[in-house]
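In this view, the complex is presented without one of its protein chains, the others remaining in place.
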Amino acid sequence: MLGLISSLFAAQNGPVGSPAVPQEARKGRRKKRNLSAQTEFTSYYGRPVVKKPHWVWPIWLYFWAGGISSGASAIATLAHFYGDKDRDKSIVQAGRYISMAGVIISPVLLIIDLQRPERFVNMLRVLKLRSPLSTGTWILTSLGILTGLNTARQVVEDGLVPENTLPGKLALLSSNDVTQFLQGLDGMALGTYTGVLLSATAVPLWANADEAIAPLFLSSAFSTGAAAISLAQAVSGVKADDLHRLDPVEQYAILAELASLGYAYFKLTPEVRKHVIASPFTKSFLAAVWLGMLGPLILKFISPKKGLPGRLFAIIRSLMVLIGGFFLRYAVIEAGKATADDPDAYHSITRGPARGTPEEQARKYSNGRERPFGKGRSTPEQQPNSFQSNNHADGNEGTLPQGNPQDSQYPGSQTR
Amino acid sequence: MAECHPVAYRFVMEAKERGAKIIHVDPRFTRTSATANIYAPTRTGTDIVFLGGIINYILQNELYFKEYVLSYTNASFLVNEDFKGPDQLGGLFSGYDAKDQKYDRNTWQYDVQELQQNTRFAQGSIGRNRSDEAEGHSQQEQSGTRVGPPLRDESLQDPQSVFQILKKHFSRYTPEMVEDVCGTPKELFMEIARTVAENSGRDKTTAFCYAVGFTQHSTGVQMIRTAAILQLLLGNIGRPGGGILALRGHATIQGSTDVPTLYNLLPGYLQIPSENTDDYDLVKYIEHNWTATGWWHNMPKYIVSLLKAWYGPHARPENDYCFHYLPKINGDFSYNQMFYKMMEGRIKGMFIMGENIGVGGINARFQMEALQKLDWCVVRDLYEVEAGEFWKYEGRDPKTIGTETFLMPAAIVAEKDGSFTNTQRMLQWHDKAVDPPGDARSETWFMYHLGRRLQELYRDSTLDRDKPIQHLQWELPIKEEHLQEPDLAAVTLEISGYRVADRKPVAGFAELKEDGSTACGCWIYSGMIAPDGSNRAANRQADPIGVGYGDPEFTNHSQWGYAWPANRRILYNRASADPEGKPWSERKKLVWWQPEDQDGHPSGGEQAAGEQAGDNTTPDHNGKWVGNDVPDFPLNKSPFTPDDPQGMGMAAHSGSAPFIMMADGVGQLYVPNGLADGPLPSHYEPLESPTHNPVYRQQNNPVEITNNRKGNSLNPPFDPAFPYVVTTYRLTEHHTSGAMSRWVPWLSELQPEQFAEISPELAAEVGLENGDWATMTNVRGEVELRVLVTTRMTPLLIAGQKVHQIGLPYHFGFKGIVTGDTPNNLIAMTEEPNVRIHEAKSFTAGLRKGRRTIAPPPTDPTSSDNMVQNRGGEAGQLNHEVKLGVVDVTKHENTPVDGGMTYTAREASGQGQARSD
Amino acid sequence: MANGFFTDTTLCIGCKACEVACKQWNQLPADGYALTGMSYDNTGSLGATTWRHVAFIEVPESKKRLPMASTAPVTQPPVPSANGDNNTGPGALKFLNIDGDGGASLQIGFPDIGQWLMMSDVCKHCTNAGCLQACPTGAIIRNEFGAVYVQPDICNGCGYCVPSCPFGVVALQHDDGRAYKCTLCYDRQKDGLEPACAKACPTDSIIFGNLDDLKMRARQRVADLHSRGETDAYLYGVDENTEVGDLNAFFLLKAEPEAYGLPQAPTLPQNRVGRGYLAGLAMAAVLSVFSAISLRRSQH
Partner (left out) sequence: MSIEHKSRPGLLGKLAQHIGLVPNPVSRRSEKLQPRIRGAEKFHSVCPYCAVGCSQLIYVKDKKIINIEGNPESPINRGTLCPKGSATYALSVNPYRLSKVKYRAPYSETWEEKPLEWAMDRIAQLVKKTRDENFTEMSQEKPDLPVSRTEAIGHLGGATLDNEENYLILKLFRSLGIVYIENQARI
């Protein structure tokens, strides 16, 4: 298990494979060379360096639906263990049904997004913990199974399927506290992996926000999950006083969301930040914050608790949180894609002491042998390929540099 | 060079890695300049001043290669007194006849020694001589007779000596003059002159490479002459790493001048018989084209062998070997004249094979409208090129054009056997890989079957004029039944030459006879078929990598392909040894004299007996020439052989006369004969120039042939409407008229649109941003293009006036995957006096913002040679609004057109996997 | 040992033979005909049907006339010494400065082009490849020649490799759906053939071979160039201390990496996975505890 974890933390603190050189010693890594000192080259004609993903509406919806389903599973599990057996029954019930719906929609959305949908099964060929998409696929699959089992129990408990029939018995047998606990854990994993999926790319906004995205998405999952459940309760006519059971959960989630958002915001470099505060997606971010977070918080205090208005306000608050959650996902994805198209954003997050300056390299490599003008590149030891004697009797057209001093025969193809 | 001959540039980069200095002088900073050590901007059309400046620098500072110049050039020859140079006559040479704009070369001749007896060309062996009296040509002109060798002054002090005349002539080209005319800063020019001088001499050589940037000018030939004079003074001719390399643009353009589909030549650079020189019969023809001394003494053997090859048994000594079958010209039948006559409707039928004049032609619109006057036109090409659609050019109504047009599909290189001659005179054979698609056929097939049909049509004609067709040796064995493709082995044997008696291949042109016993289609290619019948153009055994000059086993890759003449790779390589036959230096040795070894018998050499030794006029000495190349000198002629003033052919040359093709055996710093516009190069402004000629009073080349007719007029001089100097050029990604590159998706996407390169200053002046649409206009038309604003173009200061230059690639036309306007519409059809080439590399034009708007009036077909130059200041005639002819099959937006393979086929190959797997 | 490319941009003449040879061998269709105005580069960038891309960078030099000046401040232009010594002054592009102080404004007649840099860009086949580690189906593998290869029979077009490449190389082909990039001519290498682009490169700017040899040659080349005065030549992708590790297709460049559209210090995206999960776990714990407490408290 330890090996498992350590593989994820490869070299996140210093360059790989070289003694950790303190930053300061490398000061002046790239002195302003005289050549193009006057012309500060910030990018190649302003063209993007990294390529943005092709994700559009299927992925926005998946992140949102996945988030709700993740929150619903978690809250249902918490309610199942810590909630009041009878007063929070509706929470568990709603949570299970909501997460079941999410777990059904998510794979469909993901498969729609695949460019070659008929090969979706290849996703399960491997398990790569360093690839959030691979891990995510397995999380989603396992969550699907667990939610299926627990919801089957719920269906039987609700009487939709009689207990004494075979499926009924099977459903009761198959799920218990353990599967419910696992569903909770898996749900939270689903809410987290989508964040890591973004930060594990070279897209400037996501790479820069780094570890802030996962908590942001998880907390958003909790808030939208809770909102979804309380919405379901309000709509399905649960008694008034059970209605506000989840309000504190929602509030904590929203606070956590704001905290994560703030943490992410301050991590951004100016070039990346401008895509959040001064770009077409600023409105979406504001909608996410006001509609999904601050709005419901404020509304919580001023809205009536009792009676029909209380229920109405509860519904409004839940809807606001849900819609805000969607805007948050939309904004993070689209703003991210916009930063991918901006080379300055990417260069701002990839500055650093990569290699020696030209002068340092020259000193290190010259090892004393001054050879401004050798016998040109057609001397045996200097021969590049096309000056190589490539004419082979065995009909094998141009071949690799057989002339390599060390290995006599080209290292042929070792089949795996 | 990196732009249009990238693979040739390999060797320049290799030289640079070994310490060579690469100098690039060009109006534009190109991909060659990017890797050059020194780049100098210059104004197009002023190369004579630039190179003249270097010559002046070398002469003033005595940096020339003294021994080489003294013994291998005509520096010491004396020119007769009444020769006057341009500095005395305001830019003209003596003997200029202003009325018909021609020079009479009498005053240019050398002072020659008296000759004991006046030996004439021995007519006996050739055939009866129709007329005896010789016309009154100048002494030297009368090549039929042998004149004495020129007087010499070895001390090079005599003011009449070629050396002093040269020094006086070029003294005017000072660094200040170069800065004034070319716009190149003085320090930059001095740097280049110094580098060139430092890198020449005994153990270092400098090479000059040029392309049409030199040739396509009104003084094109003289520009190359200036480079030749410079290389002779520096002693770089005939030596490894020296010389002047012409970077030619088509696969076998060298082949198409050796086996010339040109109006004035027969194969092997023999002149076509002409009315003007009264070539009544073969003897008269030979007298006018024969030089008594030097290798050209053997010319009669080659013309007789040619006629024997064409007319076989019918060619007998009695009927002048059917000499009268050959058509005679009576003046200028060159490219431009053809189209002037065509525009006047005097030409009825036309064959256009593999040439797309719709884009590549000069003043393309004029030529396309001339084609509309034809009765019939046969176009053969790989694709539906612009030339084939002249009948709907620029929106002209096809119903008004009556030309019967054939667009015949042609086979490409991979679909036919044959040989190309590359820019280094090397013949390389290409094998047929696959059959051509559908009805596409090779030109061999087309000509052979056309000839067969014509012989059939003329079979029972009794007219004299049809005899040439009836007696033509046209029978070729068929190699491939299903295509009826003729076997080229017979053609290559005929080109390489064979003995008539036993049809055995001759070993080389030295074995050709003038008695009709040998037949040879092209004497310079003789030896292409080895005596054992093998095709040496198909030799494919290169020397091993890493060996170079000086290594014994290095033969200059002589077993790869066949270089004419006689598989020699560097011409005049005798000059790589000093007069005594020893190499000038160990580092740059190539060919040297190996005295006979002690026991008396000359060591055998790879050199087949037939190559050089056979010349009956070379005295024998003991020993032979050896080295890393086939010696360009009689094999056993010792360097100490004295020259025989009365001798004929090679005997007239001494053992230290490397330039065997020249009459006097030495390099010509001063050219008394052969050039129409002066024995020495002098700078004249291009026909359309923004400034007066700062060097002489004479503004343009005095003997230039222009034709100011409607649609082909020149810009009025110094016209403010056309202030910018424009030069056309090619891109790496496209090929000349685009017929072989704008149909290829992979090349079209690399350079998709017509553009022009302008400097930021010019862009600011005209108000253009990078990528904007602009229109270039002059009196001949209007071209719309995108603008590439780049600091690689440099504004120049010419005689105190700021001049902008514009670079204009000329590949685009209205057909193909990528299309655009045709820049060649802006160029006038003019003719350089010696070779009739046009001036495409420097003309003037205006530039304005925005796309083209106004349709040009169609050109008026009536011929009016003395058409008055219209003085209009505004933009003159403008082009039609051409609907950008986008090929209907493909559109411009991003639908990728498969590079010849559909997805399914691609799936089966390496990368792709069938969608349904 | 792995094979790779060493691309020496000082030898590149921008002829684009590599681009066309790659398209010819892999039968890739053309992708669009539009003038970009970016000097002679109308290709723009690497993509699903463009696995080689030649970049053109025009380095205007309006201030100093000695574009290749060594780091030492230039007081007097090094006019070649009078004694005709051939090997004078910096070897690379050089022309004299009139007033020597390097501050001259644009002088008519002098080209304002310091350098025209050209470079053939390709997939870097990184030691730690972002695309390979991101690929959820295992379509992207490290083949036996050390190249990163996208197996077209496995790839289902999820497109997650596209944003995970720190150099923006791999891309999805629109109408085919799968991800494509340079395969280092995996099929040619199976028969011991040199990749098409390295074979076609006229000036051997692109050299293919055993990585150890290439790195040895590249280091020597940098030393040679510096001794000739081209003091801004450096290696990009060799002896790196970036998270991506040494690149199997590395370059000798002459301007900052950004000028060529390359990141100075590329990071490996997958190194952020650990931190992400950790933060997520922490948040999960916090939220669970708070929620549980709030649920428990509100029971009575």
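Note that the chains are named A, B and C in the order they appear, and that numbering of residues resets to 1 at the start of each chain.
What we mean here is this: a residue touches a chain if its C-beta (ideal position, glycine included) is under 8 Å from a C-beta of that chain, and two chains touch if they have at least 3 such contacts.
Treat the numbers as computed from the prediction; the structure is a model and nothing was measured.
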item: Touching residue (missing chain; options B:I244, B:V378 or B:V766); value: B:V378
item: Given B:E733, B:E782 or B:D821, the one touching the chain that is not displayed; value: B:E733
item: Residue of B:T30, B:T423 or B:T844 in touch with the missing chain, whole complex considered; value: B:T423
item: Options B:I55, B:L488 or B:A652, residue touching the unrepresented chain; value: B:L488
item: Where the unshown chain meets subunit C, residue by residue; value: 1-2, 15-17, 19-21, 24-25, 127-129, 132-133, 138, 141-144, 146, 149, 151, 153-154, 186-188, 190-191, 193-194, 196, 199-202, 204, 245
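The working rule: only the chains that are shown with their structure count from here on.
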item: Chain centre separation (subunit B, subunit C; CA means) in Å; value: 42
item: Gap in Å, rounded to a whole number, between the CA centres of subunit C and subunit A; value: 27
item: Whole-Å gap separating subunit A and subunit B, where each centre is the average of the chain's CA atoms; value: 66
item: Per-residue overlap in subunit B, given as positions that touch at least 2 other chains; value: 10, 19
item: Shared-contact residues (touching 2 or more other chains) in subunit A; value: 372-374, 377, 386-387
item: Subunit B-touching residues of subunit C, taken from the complex the two chains share; value: 10-11, 13-17, 19-20, 23-37, 39-40, 42-43, 49, 58, 60, 62, 80, 84, 86-87, 91-96, 98, 106-113, 115-118, 152-153, 176, 180, 183, 186-187, 202-204
item: Footprint of subunit C on subunit B - complex, ascending; value: 2, 6-7, 9-10, 13, 19, 21, 29, 31-41, 179, 183-185, 187-188, 191, 194-195, 198-199, 204, 731-733, 745-753, 755, 760-761, 770-771, 786, 788, 790-792, 794-797, 802, 817-818, 892-894, 896-901, 903, 905-906, 909-913, 915, 917
item: For the subunit B and subunit A complex, residues of the former touching the latter; value: 10, 14-15, 17-19, 542, 544-546
